[in-house]
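Note that one protein chain of the assembly has been removed; the remaining protein chains are unaltered in position.
Chain lettering (A, B and C) follows the sequence in which the chains are written, and residue indices restart at 1 in each chain.
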């Protein structure tokens, strides 16, 4: 596909990108790590579903119900295929990454973790991969050990190995940091976890949208990600789990569709993945995510990644050249398309506000990673994050706006 | 509004209703109790959101994030207003009715229920209001008592009062049965529950879409319902809870947005409703549900109900006249727009299949109410369910198709 | 006449030719489709060459499940156990002579699932017995 950093034909697929923020100001969207924009292909897939095929799934014997069910299950196959999973029963639909991780905590965790146990998290986790474990630890009393990151924002793998000597039951870490952009060595970390007898959960919220991930090759036990960060709709998340784990787990949410049989006072759970899909699922959203996967595959995830790598290098370079600006996290070859920075003497909220006046949408704050910021000794940072629809001109506008921040607060 | 049972201008708002099922067969949608169809107004609200305002909410300092947040919170106000709730903080967004009930079970239930306790459910509950309590009872060991229904499909209120003598902590029941159509006396049942010291949870999945409900007047403690059954999108549900209950409940799902502060190893939960909205919520879906509420309010819920009452009477009458057909559940003045029936000698699956060939979409099975069917001694029933877009001609086609079933299997 | 309800389905549902139980039997298995309440039991007698000599089904349910059970049982009499293990979804649809949506497929395949679970001597019938490879 003809996707280059200065000429990006994919832009036209995203209607919002032609939006004006005010009279003469166009939108420059650099907030894709928070949520991505959606291409026409995804918006219209959901639109078409509601206009032509909308019905509740799985139990209906009429044309609409059969069509809706077929589309829903077809999307499951697409998503399985997208992450290198053969057995589609290993794909469970949730509402977001957060629910996916909570599902593992409530179902797998409550069954398998005890007071005397250890689990391992890292200091660079998103709150979604911290708080579910804190809640559980409060209930069950196990200990949480944290893998530290170094000055560059890289995980300390030596320390990880030492922590593995505690024989943790679970290791849960992010594939890519949503603040530093660090891409963690998942394959190696999973292998080490398995060698220590731990189950490995990977938070793929920032990786699955941005580069090719083969879950089977990486031998991941649980993987969580969200549709809305990968050109898909809000309201849909995915949990991949190895079949033997999912099979052995008790149900999480109880209700329609997750049962085989219900009596007064007792029930028999359904097979996976339905066991974990209680109630009417986000049907249109699953179909929308299927369309997003089609869209990404047409471009090719390798191309998406290469494009973002080039842009990241350009952005890293440009920001670093501005005096008073420091980009946090590792060198460009170790990171994905996330550029968080601090500016001397200017609070990230003020940076982001001035940028907004130039139409440049970035995020300012702790990006749901307070422990990371606390360790850095900063309350917040400003984050520009990239996706396939960005190009050099977006970053040029960012540089220009950052200069303007300096002139206002200088 | 000019909504009558033989001339229904609302039909044209629903694009799917002009769909052909096969060459000469138009869709006759009588499966709204499973999920409703969506008007243009709702489909385009979400479409417009993705094309113009899509952003992650609550923490962003850029125009899109502010617009998205404002639309999201505006929808919360609309929904609060729609069910007669003043304090919008009492409206929590979930993914469906099922999650709403599970939230109460996991959070309120695990905190408040003990081995020696009783709770009350009814024999006509949907699995979504049974299984979460079964799961919890297995863990905590409390006892579940069931309010029986009588031959007409009406709850036995005398027996309910006797069961209240056990001083249950919780009473949870459906506002309207999704099989019988029975509308339960919620106001009275809540009052009796309170007098016995119980908290009252109402499953509003079938009531909120179909008639005016004022939660404050009915003095309901918890109310659960789904967007997809009320002209809204899939992937969005609502939990209403009294503020003092919600405030006192521990968090359920942990993650982004539900926290005030996160440290390594500890966290401080956010205020309600955010405490219960972990992770990126179904933003487009919340906005879509807001549009659905606008749509329903334009027609007027009283008009919706009156329309359905007239159609229900017409349908009840027409079906009952067909020899070998028995409609289950109470007389028309005690029910909403749900007509479940059995046909002598023909399995509901076969009924529904033949109907489908005539374009008539109904549901066949246990409708996620196995205990109800077991008590009736039937494995399944066929259910035609109505909504504001139906009219007499839909029911005439149903009658015709049912006659055809008889001629095939006769 | 209706495509889905071919004469043979209506006929075999109304007046099955192989309905009943066998006592004694060499193999018996029963399962249900909880979604719709269909129940099928199949009893078999098998000779020393692993061939089915007699077979009957019992139970209740929709026309598709009952007719498919009757037609399946008819088709296996005289067949070897190995031949039965090789039966697939396609064979059932051939017997019925129709195509089916996902929900009805479960009705149609219940008898094959029961038959295979019996032949394999399983404790519980699983959908994977009748899924495509």
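Keep this in mind: a residue touches a chain if its C-beta (ideal position, glycine included) is under 8 Å from a C-beta of that chain, and two chains touch if they have at least 3 such contacts.
As the structure is a prediction and not an experimental result, all values here were calculated from the model.
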Using the whole complex, pick out the displayed chains that touch the missing one. A, B
Of the residues listed, B:17, B:30, B:45 or B:61, which one is in contact with the missing chain? B:61
Absent-chain contact - pick from B:20, B:167 or B:261: B:261
Of B:69, B:206 or B:385, which one is in contact with the hidden chain? B:69
With the missing chain put back, which residues of chain B would touch it? List them for me. 58-61, 65-66, 69-70, 260-261, 268, 271
Under the stated touch rule, tell me which residues of chain A contact the chain that is not displayed. 346-350, 353-354, 357, 364-366, 370, 373, 378-380, 408-409
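Methods note: only the chains that are shown with their structure count from here on.
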Looking at A-C and B-C, which one has the bigger number of contacting C-beta pairs? B-C
Taking each chain's mean CA coordinate, chain B and chain C are separated, in whole Å, by 38
Mind pulling the chain C residues that touch 2 or more other chains? 34-35, 103-104
Where chain A touches two or more other chains, by residue: 59-61, 65, 261
